[in-house]
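One structure is given below, encoded as structure tokens.
A single protein chain has been omitted from the complex, and every remaining protein chain is retained in its original position.
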Amino acid sequence: MNFQAALRKEMLEQLRTYRLLMVGAVLIVFGLLSPLLAKITPEIIKMIPEGETIAQLLPPPTILDAVAQYLKNTGQFSILLALLVTMGAVVQEKDKGTAAMMLVKPLPRLTFLMAKFTALALMFIVTIAIAGLACYYYTWLLFGALDVPAWLALNGLLLVFVLVYVALTLFCSVLMKSQAGAGALALGLLFIISLIGSIPGLGEHLPGQLLTWGGGLMAGETETYWSALWVSLGIIVAALAGAGLIFQKQEL
Amino acid sequence: MAGIRIEGLHKYYGQVHALDGLDLTVEPGTVFGFLGPNGAGKTTTIRILTGLARATQGDAWVAGEKVSADFKPVAHRIGYLPEEPAFYDWMTPREFLDHIGRVFGLPASQRAARVKELLELVGLEDVSKRRISGFSRGMRQRLGLAQSLVNKPEVLLLDEAVSALDPAGRKEVLELLERLRGQCTVFMSTHILTDVERVCDTIGIIARGKMLVQSSREKLLAQYAIPAFEVEVESGFEEPLNAWIEGLRRENWIQSIQDNGLICRILVEDIEAAKHNLLPSAMQAGLVMTRYEMLRPSLEDIFLRLVGEGEQE
Partner (left out) sequence: MEEIRQFIPFLVPIIIIQLILVAVALSDLIRRERTKGPKWLWALVIIFVNYIGPIVYFVFGREE
């Protein structure tokens, strides 16, 4: 009952503060732009001096170039967006005092926190779905049809990848005393994960591998990276549990 | 109906002892004035009672249930208004109260009626469709009061609820609190004495984390106020007034005398002796008086004296 109330408030807030519009616009534009960029890159290169010769050396763009563009663009920007829309989630409510107002009411702190994560997850589910659909449509117009099950799997993996950073940033937002601090700590964690990923043999067990996996599926490869999926889900659960435990003990 | 009980409450912030063994009891259905200078520990006490902060040591009960952090069933039965209430500014007051109603699990029909009722009660129905972000301090305070009443609380905790309001707004809110007497227990902290004098049945004075005194208003006045008289003479009578004062100082029913030219203030030990002797002795001294008055003891005198004594310890 009060989870519903809290979730309703979070979703209403996403609408009113234009966060949903912002995330949706960025991801959809990249969904449309990625296949288009893959298609016209050789034409653009032709326009620069000496471009004609370079363009002839390049192989003609394929459907997999469109997929690669999509993974690169939405992968990068969804992390950035996850950080931006999540970093203030808890710390801002603590700072302004709305958390204190709400949490003396019959609203358990865990419910408060989980409603936030659920609303953010729903936001990315919806926006990634629309972006995936947009990309599918343009790719179909420009190159031909994508393999639907593989495309669904790729977008599912992209979603898990984003949710890792949503959960981590939410944890930072509980831990830190300012929005900037939360953002900085989340960036730090992001950096540490990419650092660990550069150690040979470890990278394939980290969230980043999910995108590689998705790309491979589109290319018809059958190799699986389940460990990366389990590690990602593990990070999400651990970050949320940690956030919950710390939040329970905090004075507001 | 339920009250509040606090036993031996301590709260340390590092080296600072915000609360230093606080005890108090609030009888159900009364309006309790929690009085003290800024920094005395009033807000800390209320934050512990709501479960927002944890006591370092000691226990507290609100509405019969022991206070603990995070979710507790007692949340359904209390209302809380912090000193500076915060809202989701992108909502309208109607939406905010509706959201609070949802959190309390009120069904839709009941919620709509309650929201309407509260908006009227605090006089915000005209601005019920404007966003809270544009609200003045007084409007926010009134909305804060409305949100604390959504669940018809048994215990209402108010932290400096009226301090931020202008005199008219303050009068309205105090009258509103007056109407709640008997329906719910009101625990209001304030540093403004006239508010307390107006509505509170019982008064507790806190300074430096300790309860200095807790008593009904009348008892407090009777026990701590020193009876005083003021005598004013016509100009030209300074000399005889001084002589008269010197004579009076030797009487054993006098405590002290403040001399301010034509006016003198006489604090007495024995009120009955003073009533019988003061006026005849002034006549005898040949004073031509323009005013002779027995002063009503004020809460402010008591407060200042008690807090002052606390400081000296």
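Order of writing sets the chain letters: A and B. Residues in each chain are counted from 1.
Assume a residue touches a chain if its C-beta (ideal position, glycine included) is under 8 Å from a C-beta of that chain, and two chains touch if they have at least 3 such contacts.
Note that the coordinates shown come from a computational prediction; the quantities given were computed from them, not determined experimentally.
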## Note on the structure
Per the whole complex, from A:M11, A:L36 or A:L152 the residue touching the absent chain is A:L36
### Message
Touching the hidden chain in the complete assembly: which of B:S68, B:S133 or B:Q223 does that?
### Response
B:S133
### Query
Which chain A residues touch the hidden chain?
17-19, 21-22, 25-26, 28-29, 32-33, 36, 39-40, 43-44, 47, 84, 134, 138, 141-142
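Please note the rule applied: only the chains that are shown with their structure count from here on.
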### Query
Counting in whole Å, what is the centre-to-centre distance of chain A and chain B, each centre being its mean C-alpha position?
52
### Message
Looking at the complex, which residues from chain A come into contact with chain B?
### Response
1-2, 4-6, 8-9, 12-13, 16-17, 96-98, 100-109, 111, 248-249, 251-252
#### Entry: Contacting residues of chain B [partner chain A, same complex]
47, 50-54, 69-71, 73, 75-76, 78, 80, 82, 84-88, 90-91, 99-100, 102-105, 147, 151
